[in-house]
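A single structure is presented below for examination.
Note that this complex is displayed minus one protein chain, with the remaining chains in position.
The block that comes next holds subunit A.
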Amino acid sequence: MAKTRTQTIGAVRRTFSPWTDATATPLIRFENVVKRFGAFTAVNNVSLDIYEREFFALLGPSGCGKTTLMRMLAGFEDPTEGRITLAGQDLSGVPPYRRPVNMMFQSYALFPHMSVADNIAFGPKQAGMAKADIDARVEEMLTLVKLESFAKRKPHQLSGGQRQRVALARSLATRPKVLLLDEPLGALDKKLREETQFELMDLQMELGMTFLIVTHDQEEAMTVADRIAVMNHGVLVQVDPPAAIYEQPATKYVADFIGDVNIVECVVDGCFGGDLRLSTPITPHPLQIAQGDAGGVKTGDKVWLAIRPEKLRISLEAPDAAAGNCFAGEIFDIGYLGDLSVYHVELPCGTRIKVSQPNLSRMVERPISWEDKVYVTFTPHAGVVLSR
């Protein structure tokens, strides 16, 4: 059952990419939106298109303006500059209660004087639904968030994670066109979070809603989102599908923010078609990197080479010269994470490189140990050259 669902999601998702289609009209448009609080600029010149049925994730460090961006879309803040449109309609001056946008608040904002069921029924009641339909909807939402037996409780009688689920159910109950989720699953344990993620994706697909989700959990963003926007200091740094964000980060910042990465400062020695030769003080040998279109860098430029730890290979024997790029160093630390181990390799110049290797066997004695002399190798396609 779960498998068929995942398969349908996969089938739809493989072909869902309206952002590459020049003729597609976005559902939500941020046009040069700026938000200032006094002299502080919380959101700085954001232009962003979000398409119908898209599951869009906002990632970024605390205080970078994610909530502010959502609050402008929900109608609680007015943009200082620029405009926001929804299905072609300019939203400026439209009060929150007239926008087909619901928000799940970061602080939940559950009504303390109402029971769980009444909290969930609040939206449908305002929409003027019939009593029987409201009851059915509440029931359905309670089942979705697995709180069937808590309908009569007041919010203060619930745990943090249960409250979060009530807030989620409440925001979903009116089936809004656009749902804004501000860290919807942060308080849930890993298992429940993963289940709820799939439930959300399912629901989104089934009801054809557009989701905008804020999360601090990259894995979650990668799992649920069609596209991810990485924000920093109120600016959108990169907007791309998860794989592109991970494998083709636009800047050092994105590479560093999403997942683990080794960043090595280099100078371009020469360009040969799409391939680059880089020299770096951390190794005497030049590095060969395949960079498709060379990314507009030229000989003599200062660049950064970003390589993910899992794309490096580690060995105790010296590789032959044909194996490609190579660093020699010494094991400084080993982090055992169960499914994989992370080796911290210290190079002679003092730089440390992280290498992760899957633990393929159940051997308790690892062949590589502290203070071993090791060689780290990688192919020309393993890293990406960044100029910012």
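Here is the rule we go by: a contact is a pair of C-beta atoms (placed from the backbone, for glycine too) under 8 Å apart; a residue touches a chain by one contact, two chains touch by 3 or more; residues count from 1.
The rule is short, and it goes like this: contacts and distances are computed from a predicted model.
Peer 1: Consult the UniProt record of the chain that does not appear here and report its protein name from "Iron-containing redox enzyme family protein", "Aromatic ring-hydroxylating dioxygenase subunit alpha", "Putrescine transport system permease protein" or "Succinate dehydrogenase hydrophobic membrane anchor subunit".
Peer 2: Choosing among "Iron-containing redox enzyme family protein", "Aromatic ring-hydroxylating dioxygenase subunit alpha", "Putrescine transport system permease protein" or "Succinate dehydrogenase hydrophobic membrane anchor subunit", the correct UniProt name is "Putrescine transport system permease protein".
Peer 1: Among A:F76, A:F198, A:Y253 or A:Y375, choose the residue that contacts the chain missing from this document, as touch is defined above.
Peer 2: Candidates A:F76, A:F198, A:Y253 or A:Y375; residue touching the omitted chain: A:F76.
Peer 1: Can you tell me which of A:F56, A:F105 or A:Y343 touches the chain that was removed from the display?
Peer 2: A:F105
Peer 1: From the list A:F30, A:F56, A:F122 or A:F150, pick the residue that touches the absent chain.
Peer 2: A:F122
Peer 1: Spell out, residue by residue, where the missing chain touches subunit A.
Peer 2: Contacting residues on subunit A, toward the hidden partner: 74-76, 95-97, 101-103, 105, 107, 109-113, 122-123, 126-127, 154, 156-157, 170-171, 174.
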